[in-house]
Structures are given as C-alpha cells and as structure tokens.
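Some notes on the structure that comes next.
The complex appears here minus one protein chain, its other protein chains still in place.
Chain IDs A, B and C follow the sequence of writing; residue 1 opens each chain.
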Amino acid sequence: MSFPLLTATAALPAVGAIATAAVPAARKRVAKWVALLFSVATLALAVAVLVRFDPDGERYQLTESHSWIRDFGVRYELGVDGIAAVLIALTALLLPFIIGAAWHDADDLEPTRPNRRWRPTQGFFAMMLAVEAMVVMSFAATDVFLFYVFFEAMLIPMYFLIGGFGDRAHAAGEEEAGKQRSYAAVKFLLYNLAGGLIMLAAVIGLFVVTSDQLGEGTYSLQQIVQARADGDFQLGTNTERLLFLGFFFAFAVKAPLWPLHTWLPNAMGESTAPVAVLITAVVDKVGTFAMLRFCLGLFPEASAWATPVVIVLALVSILYGALLAVGQRDMKRLIAYASISHFGFIVLGIFAMTSQGQSGATLYMVFHGVSTAALMLVAGFLISRRGSRLIADYGGVQKVAPVLAGTFLVGGLATLSLPGLAPFISEFLVLVGTFSRYPVAGIVATAGIILAALYVLLMYQRTMTGPVEKSVVREMPDLRPRELAVVAPLIALLIFFGVFPQSLTGIVNPAVEHTMSDVQKKDPKPDHPVADKGWFDYKPVDGHAGGDHK
Amino acid sequence: MSPVNYVYLAALLFTIGAAGVLIRRNAIVVFMCIELMLNAANLTLIAFSRIHGNLDGQIMAFFVMVVAAAEVVVGLAIIVMMYRSRHSASVDDASLMKL
Amino acid sequence: MSAVATAGTVPSLWTLAAEPLEAPKIEYGQLSPVIIVLGVAVLGILLEAFLPRRVRYGAQLVVTALGLVSAFAAVLGLAVTGHATTKRAVVGMGALAVDGPTLFLQGTILLVGLVSVFVFAERRLEPKSQTAHVDSFAAQPAAVPGGEGEREANAAGWTTTEVYPLLLFAVGGMLLFPAANDLLTLFIALEVFSLPLYLLCALARRRRLLSQESAVKYFLLGAFSSAFLLFGAALIYGYAGTFAYSGIARVIGNADRQTTAVLAETAGSDALLLIGGALVVMGLLFKVGAVPFHMWTPDVYQGAPTPVTGFMAAATKVAAFGALLRLLYVALEGLRWDWRPVMWGVAIVTMIAGAVIAITQTDVKRLLAYSSIAHAGFLLAGVIATEGRGVSSVLFYLGAYSFVTLGAFAVITLVRDAGGEATHLSKWAGLGRRSPLLATAFSVFLLAFAGIPATSGFIGKFAVFAAAAEGGATPLVVVGVIASAIAAFFYIRVMVLMFFSEPKADGPTVAVPSVWTTSAIAIGVVVTLVLGVFPQYFLDLASQAGVFVR
C-alpha cells in the first residue's frame, strides 16, 4: 500500500480550509497566509503527482481503491490518467494566484471609519480551498458516484463565494449590487443543481443497468469499461442514449455550452475577479473534463450518436459567445462570453473524436485556465482601482499604468490565441482535429478566431488607449508588487507553454489514445500521405523527440 | 333479512356523516358527523361479524367505541377552548392560517 | 370448542373452570419498548398530579428522558439479540410484529422523541417571568387567550409540564403504529398517537389563536381521516373475515377459499377489498401528508408550537410510513398490481405539488411543511419499489429525514422578535451576518433537504430513487428529480435571504439557547453529515432491517 498521493492532494486543501476557518476572527492576515501556504503546499503535491505519473505506464495511475457505500456499489476509487493529472496540476497551480489576487477582496469594508463592516475573511479563503479540494477530487475520482458527489458539492462553496463577496464598489449602488449578486449566485446554483439532478437520475440508471447486467451494481469506471470490452456489459441503444443525455446535460451546464450558458455571465460578472477565475478556469473545467472521461468512456456509442448535435452546439457557442462578447459593455461579462466561446472550442475538440482534437481540448482546458486567469485578474485589478466594471468608464490607462496595460494586453492576446502564447497551440490542435473529420465545422470554428481578435482588441482599445482623463490618472496607480507577483508568473507560463507545449503533450497524448480506443475511433487518414515518401529530412510519424537533422 | 343490508345501511350512514362534515359549519356538529361515520363503521363491523360468524368484528366495535369516547374528550376540549377564545364554534371562523 | 364437543353438556362456569383458561401469551420482552414508554407516560401523569408545580419540570424531564433512553436501550437489546433478523416474530397474539422494520423505526422514533424532549425543555428563549424561566408552552392552556387567567398564569410563571407525558403517549402510539400487525391495532395505535398530538398542537405560549386553530383543524381532519381508515378496515374485514395482516394476505392469495362458504362468497367480491384497501391507505396517506390529503400540514405546522411541529413532522412521518409499508407489503402484497399504479399517481402529484407550492411560501414553517409534503412524495417513490431494497431505502430515508427536520425546527425556535418566533421569511434576511453559526447549521439542513451530496438527504434520496428505478419506476425517478430541482429553488431562496440580504434594522434577534436546543441542533447537524459521508453502516442496518415478518 503506497502513499495515497491523490487523497493527500485533495485532502490538503480541505485541511487548509478547516485551518483557515479556525483562525480567530481578528487575525485576518494570519488566515490569508495560512490559506496561501496550504495552496502552495497543494501545488507541491500536485507537482509530485505529475512527477510520479508515468506517461507510458498504465492508463490510470496512483490508484486508490476502498469500499465506501457497498449498498450502491460505490467505491472510493481514485486514479489519474494524463488528462486528469494535468488538470489537477492546473487547479493546484492557479489557486495560489487566485488567493494572492484576492488578498484584499474579503477585507472588512471601510475599515477605518466608524461604520466599519465586518466580513468573513476566513470563510472566504476557506471556501476557496474547499473548492480546490472538491475539484481535485472530481478530477481524481474514477468512481462515477464519487465524482458526482464532489461535482455537486462544490456548488455550495462556489455559491457563497459568488453571492457573498462582490466587487467593493459598484456603479449601481450597493443595494442594487447585492441584488444582482444574489441573483447571480442563485442562478448559478439552480442551473447547476438542475443539471446535477438530471445527472443524478442517470447515475441511478447506471446503477440499475450495472446491477442488472453485472450482477452487482458498480460505479467503477475501470470496471465498467473493462466489462464492456469483455462483452459482459452491453447497454441497449435507448438506455445508453438516455444515460448519456443525463450525464451530458449536467456537463453542458457546467461547461457551459449554448444554450445553457446564461448563468456564467451573471456569475462571473457579479463575483470578484479571483472568484470569476475560480469559476471559469477551475470549476467549469470539471464539466468538460467529465465529458471526456465519463460521457465518452461510459457511453461511446451514444457519444457518437450525439456528436452531430454536440458539434453544432459547440459551433454555436463559439460564434455566439464571441459575438456577444463583442456586444458587452461590462468587461467581466465580456470575458465570460469569451469563455463561453472558448468552451465551445473545448467541446468541439472533444467531440471531433480525433487525437488532435482531444489533445487540443485537454491542453485548451489548461491554457484557457491560465490565460483567462491572467486576463481576468488584471481586469480585476483595474476594476478595483476605479470601482466600475463598465468599459466606458476607462480610457487612456496605458499612459498612466503601462505595466497594468501591458499585462492586460498579454492576457488579451493569449485569449485571442496569438501564436507564441500557449492557447494558440490548443486552439490550433482543436481546429485541425475538427477539420480533419468535419471540415465545415473546422472552417466555421475558425471564424471564431477573427471575432476573438475583435472583442479583445476592442476592449483593450476602449479601456487602455485614447486620451487620459484626469480622474483616471489620480485613481490609477500601476500594478503593485503583489499584483505583479500574481500576474507575471502566469504570463511566463503562457509563454513557456506556447514554446514548449511538448512538456504537456507527452503526458496527455497516451491518455487521449485510450479515450480514442474507448470510442473506437481512429484519426482520419490523409488523402495523399507523404509520411513514407521521404524527403531529405522528413521525420517519420512515430517519434516525438526528434534530434538535429542535417 | 340478509345481513348485507346492514352493510348498505352503514355505507349510507357513513356517507351522511361525511356529507355532514363537508357541509356543516358548527364544530360540534361536524364532530358529531364524524362520530356518525365511526358508528357507520361499527355497524359494518358488526354486520360482517355476523356474516362471517366470528367475533373479531364485534370486539373491534367495542374498541372503536372506546376510541370514540377518547376522541370526544380531546375533541370537545379543543373545540370548547376554541369557542372560549373566539365566541364562535364555527369551523369557518378558524381560518387565520391559509395559503 | 372442543370442551363442548367432548362433554356434550351445556357449558357452565364449572366446565370452564375445569378446562383451565389459556392465558394469552404476551412476550413482554419484545414489547418492552412500548411498555416502558407507556408506563413512564402514566408515571408522568401521576407526577403531574402529586408533585408541586415548581419541581414538576425537572422531574418530568428526568423521567421522560430516562424512559425514552431505557426504551431505546430495550430496542437496542432486541436488535442485538437478533429480533430484527433471525428471531423476528409476531407477538401479542398476532397484534404486533417485532421485526427489522419495527425495531429500526422504533429506534428512530425513540431517538427523535428524545431529541424532541431536548427542544421541549428549552427555557431560555422566552423572557423570564417574575418567578421562573418558562418554555414555549402555554402557561394555562385552558385560559382564554389575552384574558385575566392567562395573565395571572403568566405572571406566576406556570408552564404546561403535561407536555412530557403527552409526548410519551404519542411516542408510545408511534412505537405501536409501525409494529401493528392487524387493522385493529393499527387503528388503536393511530388514535393513541394522534390524540396527544392534537392536544400538543394547542399548547403554544404565543399566538395562541393560531395554535388553537391548528389543533381544531388537525383534530377534525384527523378524526375524519381515521373514520375513513376505520371504515376501510371494516370493509377489509368484510372481505377477509379477519383483521390480521397475515390472514388478509392469505385470503387475497386465495389460500383460505375453502374455509367457510361465507368467506368464499364475500371474498369473491374484490370490490370490498379494493375499496377497503383504498380507504385504509388513504387514512395512512393522510398521516404522511400525501397530496391530496396534505392540506392540514401547512396550517398545523405553522400553528403548533415549534418544538411540537418538529416532533410531529419527524416522528409522525416515520411511524406512518412504517405502518404504510407493513400494510402494503404484508397485508396487501397480493394486490400489488392494483395499488402500485395508484401510488404512482399519488407519489407524482405529491412530489410536484409539494415542491411547486412551496416556491411561493413566505413563512418558514409553512415552507418546511410543503417541503415535508414533497419529501413524502420521494418516500412514496421508495415505497413503490420492491420489498428489500425499497423498504430499506425508505427506512434509511426516514432516519435521515427525521433528524434533519428536527434540527431545522429547532433552529426556527431560536429566531425571535418581540412577538415570539419570527417565522416570516422576510425577517430572516441577513441572518447569516448576525449569526453565522446558526445560519450555517440551518443551511446544512436546507442542503440536506435539497439532497446535496455529503448530506444525509442526498444518500437518502439516492437510495430511494435507486430502489424505485430498480423496481422499474423510472418515470417516477425522473419526476422526482425534476421535483427536486424545483424544490432546490426555495431552499436556496432561504439561504440567499440568510446570507446575501441586508439585515433589517428591526429584524429578529437570535436567542442564545441553553444546552438543550444547542445539543438538539448539534445532533441534527452531526447525524446529517455522518449519514451523508459514512452511510454504509446505517445502510447496512436498514437493509438488514428491510424484511417483514409475515
């Protein structure tokens, strides 16, 4: 029995949450440092997971398996493939930055004046860590039920994070802001809860069919996949489709996919920027991840059946999200719609059912997390200076706060997938993967990259350039050291992965191959393959560690 | 006379009692109608007891009577209490809580 | 009579004496829980009669608690010695069944009763009268509200310590109810626990008009429904010639056709059985609060003193579902194909109506009343499932649900303003800011009601739906899931109010409770979480307990 690394990775932030919450109310600084420390320690464990993970080894590694609820065939089963390992690393990576960026977001209001208003700082950071723990568990769970538990449970702390802590000032006045915020929180929760409950029906259905066919109900992904491979487990066409729909609905809400997306702009718009990052960069990834792991893994035939519709929805998401982003006046909502567009790409990549598409989608999850974090956090810093989310309230910031503007631009360029930055790799892979199976879809999706340029640069132009207003100068100090410390590493990562994505593809590719074999799909062959034609230095397909060719 | 006719009579009584509950306003009368329903049940029990030729039904009837008496004790107490507070025994007046 | 046949003489006292009368065999051991509780109840009456007023509270409390604890110990002893499984038996000359479901539910009821006693015993909440602390019950129930008598009684610091014996009587009846193995016992047990409840409802210290109104409504409707139940019992007797469940089951199963000609004749007419069965079931559905027999629930829940509401909501449901299960599975098993579709309908209507009507409620207690209706629907879904998994899932659900309910109502007793408990939802605004701990506890209960993972509510719901799905009631599961989604809305609404709304200036205060209520709430939270996270042991218990003796 080896050291349960995955459990530790999930448990550490949970312990951190408790520790943070237990810090006495007056010692807010201590609580923040505790939270930061735990998130950094979690990152160390996540790195250990990556290091211990052997890309060429078993499909699921670092597995743990214990009985949990025997009656429902539920086991505490953990294990990571390359995709999960990378996503756990992403989660653990982002949390310290999110916490760092949120350093003052939950401080008491008006601390010096007599009408000081206390806010639950400890709770704020504790809930962030709690979310991290649950997200890590969702990525690590190979038991459907176990996954479901954390998939649903993470809604609660998220709900409080969204509804309980808004931007410090709001143009519409505090009361109105409170209303908007609780509307957003409720919408978030109800949407996701509805999705989750429908999934619950499918989860129950899965139990019924497994206990019917395997003699004993089970939720173990590995067991089910194995049984299907052995021919012991076969779902009727209709059953499989219904179950697939149940699962997919929940994931599509979480992802979010058009037309189930409307909660996201509200949630991201009303919450503070770090929480918005938590939503879109961390929590929502569970949805797309689960499509890849559970929808495709458990219901390959139904996935194939649904592919045309899903592809269309993904395309609509891409274009619709981008167009709506162009039309936004509120920069956080703009980023939210941009995320919807990006989630469209991820789903597209997953359901293109090609190696490039799925590897691209996985990388997309990671890179979108980092790039959106960079953009959103800088936007948050900007908003915290002026107290307004409206693009129209800014102008000429570049002149007075060049570093802020510069980082904002880099975040924006990453969002529009500029080559050289990480998201380009993933977006291109998704598009290539899609194009090779569905050319028309690939072309339509490519239109999304033009719109991305439009919404990013439009926002940049309106906020950062132009003549400088006097009030802007007064209110706009450049990035503070803490803020720079949060953003700079993210930007460094974006550049690093833009140049060396290979560090991740090596881990992700084998996992994608397994998924591809789950769904029994092979990449389309080129019409006139040149691989075996030979040219003076053309490398054959198999190696990915090519040397120096003369 | 066939004992089955008693059953029909009991059904009739039961219906009358139920209708009374639905129609009458005075809590006491409503309560009496409920008692009527209980007695209809008693009559049924006894009739069937006779039909089946065993004593179970009759024993049950005795129990029902006891229970009815207990119910009267509790019920009247509650109704009287209500009457004293409101100076009305109309069940329709007891409608503060709704929706 | 054999004596008559052999002697050939007119029976006389002598002959009877010569033939020693066989005393009914009573298994006191197996009946000990009921006997203890009823005995202690009688003792309580005596205490009430002979003890001076000022010591009654303490004495009653001790006696009641001891009684419940020892009854629970008896149940435990019976369970440990195998009376739930191998030694399950019909006792008391066929009147009662002591088997798994009985003991499980009796144990639950006793624990619920015990925790309820804690809430009953709370004396810190009401403002202290001149001489003594007082509880939530009327000083002088017989006095006219607002009259001279009430004022004097209040001034004297009187309390209605009769509530403890009343509680015990109710508990005693409830212990009998799920054990009742013939229609006679069923009816008697019903009345035994109903009558004390009617009285308890009328005993509120504040808002006495509402309290009395609730008692009147409960009483009249309760009596009305028991008349139906009785008439139904009579008709079944007419069909089967016996009240015993086993006998009825035999007749339905055609085993007794040949016994008597009369029986054969009546048994030939299934109409008697069907009508009778429907009426008996209706009487039980009234108690569980199923639509359309639910209308008493909100009014009574609202008007009754909150500790009583909590007790009633939890324990009545447990007892009534126990009785319903036994009736359907032991007596009317042969009619399965008749009652199943009807119960389907009832379950669906109950789930939907409960959830939908709750959306617009403005009073916390009424809200929970409708919530309890919706939960009755979920439970009915489990009832419809097969024996074994269905029964054990319902048992688990009942155990989980009752503690959540108790805890929730205990919280309600603490939120008070000048007029007593502040149950209007608008007054709960901002509770999370004033009293985060209490609001968190209430949130835990709400989340459990909503069925969020990591709470007992989730496991319960899952168990019930899984059983229903396995039993082929998939549409029921789908409706249940939809109803859950609707229901989530109003649970969330309360949480929004508590956490995200600005506290009102004239809002209620949260009274600091004594150890009694605190421990009741704490028990509720702990049970909710433990059953949510480590349910296996209790699921095992429930599934071992899931078989009826016949």
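General remarks:
Basically, a contact is a pair of C-beta atoms (placed from the backbone, for glycine too) under 8 Å apart; a residue touches a chain by one contact, two chains touch by 3 or more.
In this section, contacts and distances are computed from a predicted model.
Per its UniProt record, the hidden chain corresponds to "NADH-quinone oxidoreductase subunit L" from the list "Sarcosine oxidase gamma subunit", "NADH-quinone oxidoreductase subunit L", "Putative ABC-type transport system permease component" or "Ribose import ATP-binding protein RbsA".
The chain not shown here makes contact, within the complete complex, with A, B, C.
The hidden chain makes contact, of the residues B:7, B:61, B:78 or B:91, with B:91. One of A:431, A:476 or A:494 touches the chain omitted from the figure, and that residue is A:431.
Where chain C meets the chain that is not shown, the touching residues are 216-217, 220-221, 224-225, 228, 270-271, 274-275, 277-279, 281-282, 286, 291-293, 295-296, 298-299, 337-339, 341-342, 345-346, 353, 356-361, 486, 489. What chain B contributes to its contact with the hidden chain is residues 18, 21-23, 25, 30, 91-92, 94-99. By the touch definition given at the top, chain A reaches the unshown chain through residues 187, 190-191, 258-259, 261-262, 320, 323-324, 326-328, 355-356, 359-360, 396, 398-399, 402, 406, 413, 418-420, 424-425, 428-429, 431-432, 435-436, 439, 442-443, 446-447, 449-450, 453-454, 457-458, 460-461, 464-468, 499-502, 505, 509, 512-513, 523-531, 533, 535-539, 541, 543-550.
Definition applied: only the chains that are shown with their structure count from here on.
The central chain of the assembly on a C-alpha centroid basis is C. Comparing mean CA positions across the assembly, the chain most remote from chain B is A.
Once the centre of each chain is set as its mean CA position, chain B and chain C turn out to be 24 Å apart.
Between the Cα centres of chain A and chain C there is a gap of 46 Å. Across the interface of their complex, chain C is touched by residues 7, 10, 14, 17-18, 21, 27, 30-31, 34, 37-38, 40-42, 44-45, 47-49, 51-54, 56-57, 59-60, 63-64, 67, 70-71, 74-75, 77-79, 81-82, 84-86, 91, 94-98 of chain B. For chain C in complex with chain A, the residues that touch the partner chain are 436, 447, 450-454, 458-459, 461-463, 465-466, 469-470, 474, 477-478, 481-482, 484-485, 488-489, 492-493, 495-496, 499-502, 535-536, 539-540, 543.
Contact residues on chain A toward chain C in their complex (touch as defined above): 67-72, 120, 123, 148-150, 152-153, 155-156, 159-160, 163-164, 175, 178, 181-182, 185-186, 189-190, 193-194, 197-198, 200-201, 203-205, 207-208, 211.
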